[in-house]
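One structure below.
Removed: one protein chain of the complex. Kept in place: all other protein chains.
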Amino acid sequence: MADTAIAHDHDSDHGAHVTSTGLSNTKLGMWMFLGSECLLFGGLISTYMLYKGRVNSGPQPDQIFDIPFTSVSSFVLLMSSLTMVLAVSAAQRKDDRNTNLWLTITALLGATFVGGQVYEFTAFYREGLGFTTSLFGSSFYTLTGFHGVHVSVGIIMLMALVGMISRNRVPGNKAESVEMVGLYWHFVDIVWIVIFTLVYLIPS
Amino acid sequence: MAIIERPSSEVAIAGGSTIGVKPSEALGVFKRPVASTSWRDWIVTVDHKKLGIMYGVAAFFFFIVGGLEAVLIRMQLIAPNGKVLNADQYNQMFTMHATTMVFLFVMPMAAAFANYFVPLQIGARDVAFPRINAFGFWCFLFGGIFLNTAWFLGGAADGGWFMYAPNSSTLFSPSHGIDFWSMGLQITGIASLTGAINLIVTSLNMRAPGMKMMRMPIFTWMVLVVQFLLLFAIPVITVALFLLTFQRSFDATFFDVASGADPLLWQHLFWIFGHPEVYILILPSFGIVSEILPVFSKKPLFGYPIVALSGAAIGFVGWGVWAHHMFASGLGPVSVTVFSMATMAIAVPTGVKIVNWVMTMWGGKLQFTVPMLFAIALVVQFTIGGLSGVTHAVAPSDTQQTDTYYIVAHFHYVLFGGAIFGLFAGFYYWWPKMFRKQLSESLGRWNFWLMVVGMNMTFGPMHMLGLQGQPRRMSVWTEARAGEGFFNLGFWNRISSIGSLVLSLGVLLFIINVAYTHKSKKVAIAPLDPWDGRTLEWMTDSPPKEHNFDTIPTVNNLDEFFHRKYAQDGTTHEITQVATAEEVLAEMNSHPDEHIHMPSRSYWPILLALALPIIGYGLIYNRIILAVGVAMVVATMFGWAMEPSTAADDDFDPPAPGDGGGHTKELAPLG
Partner (left out) sequence: MKSSRRWSNISKPVLALSSLVAVAGCAEDAPQDTWQPAGPNAKMIDDLQRPIFYIAGIVGVIVFAAVAWAIFRFRDRGQAMPEQTHGKPALEVALTVIPVLILIGVSVPTVGTIFDLAKTDDTEMTINVTGQQWWWEYDYPAVGDNAEVYGISDPIVTAGQLVIPEDTKVLLRVTSRDVIHSYWIPKLNGKKDSVPGRVHLLRMEGSEPGIYAGQCTEFCGLSHAYMRMEAVVLSKADYATWVANQLEAYSSPSAGNVSAVEGEKLFLQQCARCHQVNGLLNADGTPNVAAPDQYVVSGAAPNLTNLMTRNTFAGASWDLLTPECRDDVWNATPGEFGEKYLAGVSEDCLNQKDLREWLRNAPEKKPMYADPTKLTETGGRYRGMPALGLTEDQISALVAYLLELK
């Protein structure tokens, strides 16, 4: 993340490089990356939308979705965005202790969500929806699985950040590093809102 | 003399012996390479110029591989019922020819130029994320090698570069070729994506003072458009490749028609990527000729804002035309109409470029150097390709032409006559900047003319072949369908095959030219400004120092360098030279920047990239290999994350007193 060639005579540790747009390189880079990710999820969501009704064998979507359960885990993920905001604001106040606290809580909420997803997958599998059962199965697991992997990567990033902050080993600007992870985390949350709406709430 | 605050390899070279370096502290198992020399420096380098050269060398290697594949294809088709290759080998050959040329030659060769010249053209010291840049290069190289190892492991991919489902499933292609293909492209895709983010941030964020967007050299502009195309196109092919891999390796049902799958899903995903890809291939070359034509016409690019914006327009409309690859796929007439119209619309900004190139030459003072020859050939040949493109924007006409040799002729005029000629123009134009030696102009002319003759001889007859009904991708053709008369399809197939040999000879002359230029003692050091250049990359040493510019220039004009060399008389409007390049450079360097920080070398990019093909082999062959690959990814990412981009000050011993002269020592030229 903090991998910036210094264009001008400023020290990276002091943040605020002079850039042509005023945005830091890392932030602009992260925005670009997230823009690209939109298309990744766009492709996966389109695949799911095309195939959700195509069930030659195994259960239909509305036969297995447990909307209350998934709503709760979605709410948990949404709350993690709130705690992420708190972490970023603590980092900007240079309050390492609270930064770490909120980052850890965010990671825990994220882990709860992933745990819920694992539970959901096992439940669906027991009800007869395997990865290869039907087009619905393949595209459902692929879409939500990709999202789950993104959340998991986010959790790893959060925990790594916590580790680095507590040993004071963050390369580059600390507040900006937290903000970058935050941007990613919010993006993953927003994607989930879209997936939750399209996959679970809108009936096929 | 500029003062570089942290030592780099030049310091080590300058001292005559390596200066003692204190190992970087516990940032993983490897010591941080801070001042390595020789070949090791190429492994750990994060310098955009070295990476650019490595991109170029590797891409050219793949160009030769793809070219040999092409020659084999043409030898197979020189006569009816060819026996050079069997059907299976032929199918692998054309699949890998296209894959190699698109993903392993034209794209990375454009990346080579972009890496080397974008920072120089905008007055930056490096790209925004140097280590990610290095990682991108190694991903490309290892991905390309991984893809090609399939040849030795049971056969390469055999489904065509478009890899239409369901022919790509294990039922119809049981060898591992397509597994190698999909995972190899996934790895090179990472290179493109990271490169795109890097170059976008670099050109948006790291421009020299005064370098407004509308003062950026046009090559940088085109590269920027291409990076946005990559940014949004790569994830789409990533999705498609994941679906394919899941289908082949984990029995997912995405393209299984028996489960109700729609094979057109793949086509849409592929072409939503694939059409922007076409512009990804051609726009960098448009950028290169838009640099070269003004230099050798002694005039600014005609209609610079329109050329820049039409590039952006092509990039934008390019997203709305993908289904013109699918006019015969069974879309409804309404979709066909929409995509037919959109395709015609994109001809307008493309035509604008051609008009502007001609108008740039118009009224100029043309010097027919080899780069200029290649540039003019691009204008002419691309026009032919563009016009044949319009004939199949007309959907009903396209239903007769698609999947015939007419299409093969069309896109080779665009991609060989256009993109590759542009790249060769770039070789000749920028060689003295990169290597301080000018490629021989006389050998270059031979190179040029053989390539022009060979290219038109190879691909020109394909127009005839296609319009008279010879389909593509056929391992053999038969006399029964070749017609009568002297000029039957057999005649044109022979001409085309002989043409491919002429073309190969032309490319061989380029290699000879490079060898001659660097081996012969007769070739003198090139002057600082051999072509009377107009843009910033000529306003520094050749080759540039690691930090590119001793002084970051302040930009007041489009074609800044030209404006520093020439002045116009207020009354007579006569333009006269007021300074030589050397004088401009000396003037600039009289107040060198202090406190220049350059990013430090790193092992992590190459190690992380190396893990990816290991994962690929693991997915195909063995779970243990897979586990090793994944462990390597985790370990290297951790090491990378813990490593600051610039090695800490205490990683180094203070430079020996009085070796300041070493800071500006020029790099040894390659070869």
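Note that the chains take the letters A and B in the order they are written out, and that residue 1 is the start of every chain.
Convention: a residue touches a chain if its C-beta (ideal position, glycine included) is under 8 Å from a C-beta of that chain, and two chains touch if they have at least 3 such contacts.
These numbers come from a predicted model, not from an experiment.
Taking the full assembly into account, the omitted chain touches B. Across the entire complex, the residue among B:A157, B:L243 or B:V352 in touch with the chain not shown is B:V352.
For the chain missing from the display, the contacting residue among B:F61, B:Y164 or B:W449 is B:Y164, taking the whole complex into account.
Which of B:L387, B:V578 or B:A631 touches the hidden chain is settled by the complete complex: it is B:L387.
Counting the whole complex, the residues of chain B in touch with the unshown chain are 86-88, 91, 158-160, 164, 166-167, 170-174, 257, 260-264, 297-306, 328-330, 332-333, 336-337, 340-341, 344-345, 347-348, 351-352, 354-356, 358-359, 361-368, 376, 379-380, 383-384, 387-388, 390-391, 394-404, 464, 467-477, 480-485, 487-489, 491, 558, 566, 568, 573-576.
FYI, only the chains that are shown with their structure count from here on.
With each centre defined as the average position of its C-alpha atoms, the distance from chain A to chain B rounds to 33 Å.
Partner chain B is touched in their complex by these residues of chain A: 1-9, 11-12, 19-21, 23, 25, 28-29, 32-33, 35-40, 42-44, 47, 50-51, 54, 56, 131-132, 134-135, 137-139, 142, 146, 160, 164, 169, 171-172.
Looking at the complex, you find that chain B touches chain A at residues 124-132, 193, 196-198, 200-201, 204-207, 211, 231-236, 238-240, 242-243, 246, 250-254, 256, 258-262, 265, 269, 552, 593-599, 638, 641-646.
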